[in-house]
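One protein chain omitted, others in place.
Our next item is chain A:
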Amino acid sequence: MRTPTGWIFGTALAVVLAAGAPPAKAEEGIYVPLLTYRTGNFAGSGTPIANGMRDYLEMLNQRDGGIGGVKLIIEECETGYDTKKGVECYESTKGKNPVVHNPYSTGLTLQLIPRASVDKIPLLTMAYGLSAAADGRVFPWVFNPPLTYWDGASVFVRFVAEQEGGVDKLKGKTIGLVHLDAPFGREPIPVMEDLAKRYGFNLKLYPVPAQSMQDQASTWLAIRRDRVDWIYNQGWGAMNPTAVKEAVRTNFPISKLVGVWWAGGDDDARAGGPEAKGYRTLSFHGAGADYPAVQDILKYVYDRNLAVGDRAKVGENLYSRGVYNSALIAEAIRTAQQVTGKKVVTGEDVRRGLESMNISEERWKEMGFAGFAAPVNISCDDHSGHNRVFIAQWDGSKFVRGSDYIEPMKDLVRPMIESAAKDYAEKNAGWPKRTEACDGRS
């Protein structure tokens, strides 16, 4: 009995002392923490994204020596898609002057939104998080380019109308929304309800609780019974391959199942087997390893054995999503350097950089991403840009482009976002008024 007690208390004491010690002084550079999850229920989707995010920044370090001659200090912190661990990660990194935070979880985003303005660190929640945060007048520190979940839902309906041969053909059709029963999954509901009223289609909601993500038999039974024409799947993690599998099993026409962009992992579609060919998902970037920048990743990161991921998975859809996310970070830092004239930028500078960010078609090409994604445009008022997306389709082995770029219904979504943002500020009494000056276009 003696030994274990002493040993345990000794270890505990050592660890406590270590944790209480002041953090090591950061070296000169731009500190970019990446809140990632390679463990937990959502690791299947989280790992390729984490690899993509990390590899692109690492490539910039290797190829260009960072951005504008300043090296990037990249540090991953494992959140396990768990809010408690996410907050820990946020707290542990915030003292090292991070220039931007990517929470990669809607739950965590909701908690970090109020802190961003106090800690003066911008939040980049790329196409996730709180849709209302697109209103830059209320949320100067939160950015959700290139579009919000509300835009995504409107794009889906627009695409369905296109396929059916016009908006008037939507009348009487039944559209189902299979969604994770959490704030993330419920995000598109207000827009779908509004559109159902406007165009006269029936909207059916199929919530999937998080604990039964991998057992959707009853959900799909109900879908068959309701004779649903089109389904929009707002799912994440293990929920998506299950949805594809169940759709195949119940003979639901697979090409009429359209996932939100987070339901577009290669492994999600692969789960359905050969019958999953034709599965659709929204996407805002291309996939594949043919882009010069991705080739550079292979050359500078994988050939030098600096990667943690699997070389064969470079260029998959979710990997490319991580790359896209890091391209936004890099471009924001570059823009911040231009706007402020400083080399080593801070979180406050990168906020200005994000607000002035304008990635045109030429700029994408310059970055080595010709044809990779639509131009991204952010302004002080509009932190999302409501940029265009397209439909990607599974061809049996990879995602290929399945449509032209589709414009979200900005005229419908924007007023909803503004009223939701106003609502948020009112409910959170004492929400700070925007005092940050607007740089306008650089």
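The definition used in the following text is that a contact is a pair of C-beta atoms (placed from the backbone, for glycine too) under 8 Å apart; a residue touches a chain by one contact, two chains touch by 3 or more; residues count from 1.
Quick note on the criterion: contacts and distances are computed from a predicted model.
K.L.:
Given the choices "Histone deacetylase", "Cation:proton antiporter", "Branched-chain amino acid ABC transporter permease" or "Cytochrome c", state the protein name listed in UniProt for the chain not shown.
P.N.:
Hidden chain identified via UniProt as "Branched-chain amino acid ABC transporter permease".
K.L.:
Identify the residue among A:Asn61, A:Asn102, A:Ser117 or A:Thr281 that touches the chain left out of the display.
P.N.:
Considering all chains, including the one not shown, the answer is A:Ser117.
K.L.:
One chain is left out of this view; which of A:Gly107, A:Gly278, A:Gly368 or A:Gly396 touches it in the full complex?
P.N.:
In the full complex, the listed residue that touches the missing chain is A:Gly107.
K.L.:
Check each of A:Val167, A:Ala182, A:Ala289 or A:Val344 against the chain that is not shown and name the one that touches it.
P.N.:
A:Ala182
K.L.:
Touching the absent chain in the whole complex: find that residue among A:Glu88, A:Asp267 or A:Asp381.
P.N.:
A:Glu88
K.L.:
Counting contacts across the full complex, list the positions on chain A that touch the omitted chain.
P.N.:
Here the touching residues of chain A are 1-2, 4-5, 12, 14-16, 18-24, 36, 38-39, 76-78, 80, 82-84, 87-88, 91-92, 95, 106-107, 110-111, 114-115, 117-119, 130-132, 181-183, 186-187, 190, 209-211, 308, 420, 423-424, 427-430.
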